[in-house]
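Note that one protein chain of the assembly has been removed; the remaining protein chains are unaltered in position.
To keep things simple, chains are lettered A, B and C as they appear, and every chain counts its residues starting from 1.
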Amino acid sequence: MASGFGERLRVSIYGESHGNGIGALIEGLPAGEAVDYDRLMRFMERRQGGRNALSTARKEPDIPEFVSGIFDGRTTGFPVCIRIANTNTRSGDYSNLAMKPRPSHADYPAYIKWHGAADMRGGGHFSGRLTAPLCAAGGIALQILARHNIFVGAHLSSIGTVCDDTFPILPDAALFDTVAQKAFPVISDEKGARMQEEILAAREALDSVGGTIECMVTGLPAGLGDPMFDGMENRLARVLFGIPAVKGVEFGDGFALSQMRGSQANDPYRTDTDGNIVTETNRNGGILGGITTGMPLRFRVGIKPTPSIAQPQKTVSLPDGQETTLEIKGRHDPCIAQRAVPVIEAAAALTVLDVLLCDKGAL
Amino acid sequence: MASGFGERLRVSIYGESHGNGIGALIEGLPAGEAVDYDRLMRFMERRQGGRNALSTARKEPDIPEFVSGIFDGRTTGFPVCIRIANTNTRSGDYSNLAMKPRPSHADYPAYIKWHGAADMRGGGHFSGRLTAPLCAAGGIALQILARHNIFVGAHLSSIGTVCDDTFPILPDAALFDTVAQKAFPVISDEKGARMQEEILAAREALDSVGGTIECMVTGLPAGLGDPMFDGMENRLARVLFGIPAVKGVEFGDGFALSQMRGSQANDPYRTDTDGNIVTETNRNGGILGGITTGMPLRFRVGIKPTPSIAQPQKTVSLPDGQETTLEIKGRHDPCIAQRAVPVIEAAAALTVLDVLLCDKGAL
Amino acid sequence: MASGFGERLRVSIYGESHGNGIGALIEGLPAGEAVDYDRLMRFMERRQGGRNALSTARKEPDIPEFVSGIFDGRTTGFPVCIRIANTNTRSGDYSNLAMKPRPSHADYPAYIKWHGAADMRGGGHFSGRLTAPLCAAGGIALQILARHNIFVGAHLSSIGTVCDDTFPILPDAALFDTVAQKAFPVISDEKGARMQEEILAAREALDSVGGTIECMVTGLPAGLGDPMFDGMENRLARVLFGIPAVKGVEFGDGFALSQMRGSQANDPYRTDTDGNIVTETNRNGGILGGITTGMPLRFRVGIKPTPSIAQPQKTVSLPDGQETTLEIKGRHDPCIAQRAVPVIEAAAALTVLDVLLCDKGAL
Partner (left out) sequence: MASGFGERLRVSIYGESHGNGIGALIEGLPAGEAVDYDRLMRFMERRQGGRNALSTARKEPDIPEFVSGIFDGRTTGFPVCIRIANTNTRSGDYSNLAMKPRPSHADYPAYIKWHGAADMRGGGHFSGRLTAPLCAAGGIALQILARHNIFVGAHLSSIGTVCDDTFPILPDAALFDTVAQKAFPVISDEKGARMQEEILAAREALDSVGGTIECMVTGLPAGLGDPMFDGMENRLARVLFGIPAVKGVEFGDGFALSQMRGSQANDPYRTDTDGNIVTETNRNGGILGGITTGMPLRFRVGIKPTPSIAQPQKTVSLPDGQETTLEIKGRHDPCIAQRAVPVIEAAAALTVLDVLLCDKGAL
């Protein structure tokens, strides 16, 4: 139903950009799992803006409060309700947008769907701010998975046309950590510097720019996921497309596979020195028929440029449909891809944990 | 649960490539809808192989039997069970594959998941043959949607590196029909000829090749879909990744958006001559925030090359993991993208009909 | 969605009384489980009518065909499609009922819901005949559970006002077998004889009579089920009310508890000679807070008298609503409670197996 996902681990996101608060409800977390609050805070800080010229000037502390389900630093097995206060809302900034839908935002379809009743101040429930509770929930999942030697890492694989290197076929958790600790989450700092130039150039042009993120999950056993419509790809894609601005999802080499011959695209099996069956390449991203192969799970998402730009744009007034122009003032990111990196990790961690709980009953 | 999808319209696919039969169970179809059997057969024939050198020599009539839910040519409102007999199975062809997983097929993860118990002859439940019942179900949905002026059309947008033109921003149903009636479903026959050369060249090299498919849905009102995780993108992606060999899904300009500036990527609003609010471009594919804008819904899928190739491939024997080689005899398509075109239409039609039923209760 | 239930084990029932066939689709059965076909047939025969004066003269062989998911006598892990042919349909018997809804059947609400489009011949999808595929699915679940020392047994606890004894607090599987093998599934044959007199008297009076069924499940570990709305009680009740004519469900002493004091109703804990924690009584039916206690799960259902009676009844003609009378000819059971006994066992087995798969991932 709409703002939730998951089968045995169910996550629902609530709140609006300018309402009383935002948060997440998590049902089905295993009981007795420690939650390291400081580590969770550090994870959540990775998606926060306001730290430099690359992102919005809106600064919010994003401090998650555990309303239920966590007692003495451990999960109780009961639903975990997380709440994050909205403290820095300036609705005035949006007042002139009320009846002029911003191009490529959800304003217009939301206006039609709820015949004007939705609270769309600041993007309402569609705001990128709603990824904060997703990160809070995902940060808990990441801690649980790490205890079982399952690690999730993502990095900026491109901004505009500037591409970074990719993770190696078999990355280790230390590499994920290294990238995660950077203010700008790239593998190659040189490429990262060029990406930042792209972002600043877009900003200077009163414009915005898109990017891509590559994500990997290591440590998953083979055989996870259900066939057809509940495989790993299906479940991940469903969640990933719920992250604002994601317009493409591909697994392994994805769309590039469509240009290959089978002899290039197939991943031959071999036995490694420990006697494990592995593939020499991993063009399928660790998933065949929707089910994990035991190789690292790998996918990439494409993120469109922030729709909010400072240039005047053509739009119409509602409900009369009269053509007009719109200037968005407010505080906006010239690029959201770098802030979306931990969000992608959070989404992947929650989905993977759900599949594990479905298939194993417990960890 | 695994082989099914949908909320108010639920479709479940059953069967194995070499079992007694395959089929689909459809729950929630509106009552009293006429089902034109001949038209359904013509739709299903579009995915059938065995008609020329481009596809497998396995010929199956694929005649859907309505076991329940359809009476006197109309839906009754009760679950529709469709059954298609398996008539042309030659299991002998696969006997030597039993314990040697074919690279990039589901054989290995399926072996691990079900500890060898799954009936994987011919790919079992993962076989591309299971798209026949999906087409049977989708063909019914297409007929229902057409009665409400909602049309779904797909075409081969590329094979290997050969690309075809794309549908116009506002395609009409006649164009969809024209493409659908071609033996090779392309817009430009000249590009189609070059694509076919690619396929035949791959076949000659004992190899296979991938491709992409573009799909559009016209006639949808604005405001369909739920926010976040049950939007149009989320639901479509979940289903599309259930089609064998699909490894990437993108909406609108998808990954290309990640290389654009916001000023290029945003779709400005205007009012058309009939007074309807439309966008000048449709780079977002008719979906914003997961919800339809009233512009045509547009997406693209990337399909990997058929994993079954006639060249010897490296693999291991199971369960001991000894390295060996494998030669796949059998009957296989050098490319499955052209046969997947109606499958994509079927998946889109079923998903769109489900969302309509969720949001409107009835049509 | 309507005709299906279950989370990790999903069962969907399809078919109409007078259509081509009826059946069940079962998704999520564990792989590699043996299915003893003869034993399944014997289980299904328990619900069949036509054996004596107590039930309908309609005789159907009810032979389940495994269309998919079972290979060489074992489950493959893929969806199991079961089909049962409809062979003995005499639609003529129902022709005059078409527009006169039978009192207390689903005819009238079905007519309104599907505006006359539903195929209601013989009760359509609402017919008691649809419990045959439920038994086929449940019979497989019973075989799987028995391998894990989980046994399900039900008996007729009353017909009209004649009550039988109840199962002991800790019944063993042999007692379940003994009851199951009786043509009339009661504990006390003397009480059974009086029940049969009740049924025959109702028949003679051109009338019908209701009854109750008690069911127990032994061998379940403590701790199964989810809190609040997905507990054992919630899931069982949802399924049990899907069996035609069930109008009441109670767990443990059920409604009788409402007349007790807490000191009578509470089940005190003690430790048995094997060191297991048990309760002295089991008034709560082995479930507290929706979760199993390790004591036998116990519930009772109330079944209304067959609505089809041979007496003239007041009804209206549709769609004009003119008042008229109706005489139901056809072939009908004067009581269906005795035939519902294995159906209740099937429903319980499927629900219990689903909860086990949810909580344990596998058996």
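The rule we apply is simple: contacts are C-beta pairs under 8 Å (C-beta built on N, C-alpha and C of every residue); 3 or more make two chains touch, one makes a residue touch a chain.
Because the structure is a prediction, the values reported are computed rather than measured.
Undergrad: Looking beyond the chains shown, say which of C:S17, C:Q196, C:T306 or C:Q338 touches the absent one.
TA: C:T306
Undergrad: Using the touch definition up top, pick the residue from C:P64, C:G160 or C:G192 that touches the left-out chain.
TA: Only one of C:P64, C:G160 or C:G192 touches the chain omitted from view, namely C:G160.
Undergrad: Under the stated touch rule, tell me which residues of subunit B contact the chain that is not displayed.
TA: Counting over the whole complex, subunit B touches the hidden chain at residues 7-8, 78, 227, 357-362.
Undergrad: Tell me, which residues in subunit C touch the chain that this view leaves out?
TA: Within subunit C, the residues touching the omitted chain are 1-5, 13, 101, 103-110, 112-113, 125-126, 130, 158, 160-161, 202, 205, 207-212, 221-231, 233-235, 237-242, 244, 247-271, 275-277, 279-280, 283-285, 287-294, 302-309, 311, 313-316, 321-323, 337.
Undergrad: Would you write out the residues of subunit A that touch the absent chain, in ascending order?
TA: Where subunit A meets the chain not shown: residues 1-4, 6-8, 10, 12-16, 19-23, 25, 27-28, 31-32, 65-69, 71, 74-81, 83, 113-119, 124-125.
Simple rule for what comes next: only the chains that are shown with their structure count from here on.
Undergrad: Sort the other chains by how far their Cα centres are from that of subunit B and give me the top one.
TA: Computed centres place C farthest from subunit B.
Undergrad: With chain centres defined as C-alpha means, what is the inter-centre distance between subunit B and subunit C in Å?
TA: One centre to the other, that is 39 Å.
Undergrad: Centroid of subunit A to centroid of subunit B, CA atoms only: how many Å?
TA: Averaging C-alpha atoms per chain gives centres 27 Å apart.
Undergrad: Rounded to the nearest whole Å, what is the centre-to-centre distance of subunit A and subunit C, using the mean of the C-alpha atoms as each centre?
TA: Chain centroid spacing, subunit A to subunit C, equals 46 Å.
Undergrad: Among the residues of subunit B, which are close enough to touch at least two other chains?
TA: If we look for residues of subunit B contacting two or more partner chains, we find 1-4, 13, 110, 113, 125.
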